[in-house]
Structures are given as C-alpha cells and as structure tokens.
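Here the complex is missing one protein chain, while the rest keep their positions.
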Amino acid sequence: MSATPGPSAGATLRITPVGLLGTRRAGRLVERNIRVYRRLWMYFVSGFFEPFFYLLSIGVGLGKLVHTVHVAGAVVPYATFVAPGLLASSAMNGSTLDSTFNIYFKLKIAKTYDAVLSTPMAPADIALGELTWSLMRATTYSLAFLVVMAGFGYVRSPWAVLCLPAAMSISFAFSAVGMAGTTYMRSWQDFDKVSLVLIPLFLFSGTFAPLSVYAGWIQAVVRCTPLYQGVALLRGLDLGILSWTLVGHAIYLLVAGFVGLVVATRRMTTLLLP
Amino acid sequence: MHGSGAWRGTEQVAESAEPLVVAKGLTKRFGDFVAVDGIDFEIARGESYGLLGPNGAGKTSTMRMISCMSPISGGTLRVLGLDPAQHGAQIRGRIGLVPQEDTLDLELTVLDNLMVYGRYFDLPRSVIRERARQLLEFTQLWDRAHDKVDPLSGGMKRRLTIARSLVSAPELLILDEPTTGLDPQARHLVWDRLYRLKQQGVTQVITTHYMDEAEQLCDRLAVMDGGRFAAEGAPQELIRRYSTREVLELRFGTADPTPIIPQLDGLVQRTEVLPDRLLLYTDDGEGTLGHVHRLGVTPDSALVRRSTLEDVFLRLTGRSLVD
Partner (left out) sequence: MEPTDRALQWSADTVTRPDAPHRTRRPTPMWVRSARYWMYQYKRTWRGSITTSFLFPVLYLTAIGLGVGSLIHHPVDGVRFLDFLAPGLLASTAMQIGGNDAMYPVMAAIKWLKTYFAMLATPLSVIDVLIGHLAWIALRLFVVCSIYLLIMAAFGTVHSPLALVAVPVGVLTGMAFAAPIAAFAATQVNDMGFSTIYRFVLIPLFLFSGIFFPLNQLPGWFQAVALALPLYHGVALCRGLVLGHVGVSAVVHLAYLVVLSALGLVVAARTYRRRLVT
C-alpha cells in the first residue's frame, strides 16, 4: 500500500471551494482527514446505507399503510413525501455525529490539535478545515441519496437539482453548530445531550407526517427548529412547490452555520491556546 | 543529514551572532496564578540551553511561550528576532517542538504522521517524503514506517515525535521533558540523537527534571523553581559555585541523625537532612567519613560521591528535583 496519496488528495482539494471560503491551510486538515479515511473507505461507504434503509422501511413499508399525504394542496404518495425529509435528516445526522464525536476525540482525547497548532496552522484553520471535511462527506452521502431518490421516482420536479446545495446548507448548519457545541463538552456523558437534541428534531421535523397533524403549539415550536427548515426547503424543491419562504429557510440555515463557525473558532482558540 | 546550509528551510537566516531567543521579564499568568515570574535569558545560536526544575516550576509554560503557542502575560520575548504576538505563525514555521505529551496522530501510520505534519508547514510532498525517510532512518523507525502509531513503545513514540519536529528543518528545536517516562535504553538513544543534532548545528532548548539529562545535554542551563530562575550557567560551573566537590551520604535507618550535626561543625561546609539520609558537603569525602567514624557515629551505610545538579538545586531551593 502506497504511503503517499499521490495526486488524488490534491485533486480533490482543487474541486472543493476551500480557497473561496478561507485559507489554504484549512485544506491541510482536510488532507489529513482524507489520508485517515483512505484506509477506512469501507466505513465511509457503509454510512450510506442507513438513510437508504430508512427510505425502504418508512417510505415504502409504512407507505403501504399510509398511502398518500396532502401537502400544500397536492396529493403525493407517502414515500415521495418522506424521501426529502429523510434526505434532510440524514444530512443532519451525518454532519452532527461527525462534527461531535470525531472532533471531541481529536480535541480532548488524542490531542491531535495540539500537534497541529505547533505548526503555522491557527485554530481558525482547524475549525474551517474540519467543517470543510464534514461538508465534503455529507455532500457525498446526500448526492448518493438523491440519486437513489431519483431512481425510485420520488423526484417530482426539475427544481430538485437544487436539493444538493440545499442539503449542503443543512450540513453546513449542523456541522458548524455541532462543532461549536462540542467545544463546550467536558466528558463523554455530555454526548447524551446530543441525542437529546437530535431525536426530537428528527421525529418532529415534518419528515414523517405533515406539521398539520400536530397540535398548534407543537407546530409553532417546530417551525423554529433548524431541521424543519431543512425539510421544508428540500420538500419544496423536490416537489416543485416553490415560494419565497424557501429562501427564508435557506437563509436561516446559512446564518446558523456562520454563527456556529465563529463560535467554534473562538472556543477552539480559548481551549487550545490558553 | 542536517547539512550545513542546505537544510535550513526556505528562509535562510544570516549566520549572525544575534541570539535566537531573548526574554526580558517574561511572565505568564493564569488568572491569579503566576506560572512564570519575570525571567530573563538569552539563547545563542548553536547552543543547547536547559531549564532544570521540578514539576510545576513553570518550564512548560515557558516553552509554550517560546514556541508561540501561549500568549505572554508580561515582559518581552523575541524568537528568531520576531515578536510572537505578531509573527507567531512565521516563527512556528521555523522552529520544531517536541512537547511533553507525544500528541501523535493515532489514526495515522508512522510515515503518514510525518507527511501530514509536513503539510501543515505547506512543504511540497516530494520534499516531505525525502525528509521523512531520512528522519525515520535517523531515529531508527524506518522499518515501522507503515505501522499504526498506537502499538509502538513509549521510546519509539518519543523518537517519532522528535523526527516529526524536524520535518520542517527548524533552526531551533524545543524539547519539553524529552525522556520522561522512558526506560534507560530508550533515554540513551534519544540523548545520542540529540547530541548528533547539536553537532550539526541545531540550537536546542530543553526542559527536564533529570539532572543527568541536564548535565549530559546542556551547554548552559537555568535552574528554575516556582516560576523564577534560581541560577544560570554551565552545569559544571553551577556545581562549582553552589556545591562542594564531594558529598558524603549517610543513612541511619529509622534513627534520627540530627543530634550528630553539631559534632560535625568545622568538618563540613554544609549539611542537608533528607527524609531518608544525611548529606554532608565537603571537599574530601573520605576524610570526612574517617572523622565521622572517629566521633563514634555508626551509620547504616555511607557513600562518597561527587556533587551533582541535584545538590545545586537542593542548595538553592531547599527541595529535591523529583518529588
């Protein structure tokens, strides 16, 4: 097995807009992660299956019981209704778990970042690099899921092409906020809080049933949550039901992402360079 | 390997007489706690400078400031002529750090650790590849190049950390307790490698709480305790200044030795009472031992040895180096 990545790592980096987002140094951290995952490609591939299983079980299986759903005046089969929701929630799950567990491990246990900072790299490079990497992974999964959706016929509109950047904005928001949250964690016990947030979001985001089935106050709360924003955005694009609120959803996610990134950078600086 | 000028990185520093590190009144505070309390020192190019002191003396805090990983709280510090507050990244690009804990990347192989680290310096991959091979051979790790880091022994991990610190061909190498926790064989191997680096002109700053390490590796050293320098100078010079040539160690088992001290007045220059032995500082150990016997004192055991930096530290601070 070759010890050097050859041109592949460099080529991947030229495709991603790291240069657009920030320093080239952030790309070094992405390189490092690519190097680690080159040996773990099986693990990488296996991450694709979970949302696919959900699609089969909830979309197809449960769809045999539900049949159809009314959404914004249209009547769609349950699987078509659920699929964009699953795309959103898998973007959320993938990004959050990546940006919490792995980063906590590198930050507190293996102290990998300590070594990185003894070089010309800065905490901002680390935050941006990890975010970019998380985005790259999540986008790969989202693209694969989108292709599956199209293959099964759950894509109803040409606007669904925008689902990919929309899914990326969901990943961006959750990766950044997840990373920021991780910098506040003090032990593995705190990770229970992560599932305490993710599970309610997952269940009540309009993925499984339209918001209208829930009580008014639940609806009001859910509308403020980030996953709902993502689900609504993706579903609107996928079904071709467009309105200006979709832009609002996108802006919500991007702002959340930027705030998360700023907080994460500040916290890393405080933690790593006291 | 680390040739005269070819390896000094892409930024050639003129071979000047300017010291590489200059600190004046250097201070580090963590809230109310003062870890480093106004120290002054200069480190010249090509020398091996040591910080000798027990745990908690402020050595690591000092190293972190020199390696631009911790902002200074007071005083001035110039590394390679630059101010760490403004040119931190640039300075770090020209120095190598071997931290107290290995901080190796456990998810990568030995060779990949060097490749990735070199990329953090933005070095071209071909350059890193070549240097990595030389460094791994230098530290005798080339046959483990494709192994994961986790199963390596403590000594090997340390050598890998040292190899890693040299990937950028630094002008200044900072080593924080390089052989703590290693077995004697591993320690000697590390010392040997550091000595060779010194011969090739790499300036080194070393912290340690081992007196033998300080005596072996350092041209000059500062004795540090409680955030301050208690003394500074070459090892032998410090021993000459602060201790006698020889020491007579007497052990009395569980009996209390203090009553005999007044009887030894005039025979020895100084005495120290430790929990398990009595130290008598004199220029003629054997002669003093004879006197002790003539006084009718019968210790359980007696040892005559030459003074070490441990004795210097004991004299300056009243405590031993290793607690």
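Which chain is which? They are A and B, in the order written, and residues in each are numbered from 1.
The rule is simple: a residue touches a chain if its C-beta (ideal position, glycine included) is under 8 Å from a C-beta of that chain, and two chains touch if they have at least 3 such contacts.
No experiment lies behind these values; they were computed from the predicted model shown.
Visitor: In the complete assembly, which of A:145, A:174, A:208 or A:228 touches the absent chain?
Guide: Hidden-chain contact among the options goes to A:208.
Visitor: Among A:161, A:196, A:220 or A:242, exactly one should touch the missing chain; which is it?
Guide: A:196
Visitor: What residue numbers in chain A mark contact with the hidden partner chain?
Guide: So the residues of chain A touching the missing chain come out as 40, 43, 46-47, 49-50, 53-54, 56-58, 61-62, 64-66, 69, 78, 189, 192-193, 195-196, 199-200, 203-204, 208-209, 213-214.
In this text, only the chains that are shown with their structure count from here on.
Visitor: On a C-alpha centroid basis, what's the spacing between chain A and chain B, in Å?
Guide: Whole-Å distance between the two chain centres: 47.
Visitor: So in the complex, the part of chain B that touches chain A is made up of which residues?
Guide: 30, 67, 69-71, 89-90, 92-93, 97, 99, 101, 103-109, 111-112, 115-117, 119-122, 125, 129, 145-146, 164, 168
Visitor: Which stretch or stretches of chain A touch chain B in the complex?
Guide: For this pair, the touching residues of chain A are 1, 3-5, 24-25, 28, 31-32, 35-36, 110-112, 114-122, 273-274.
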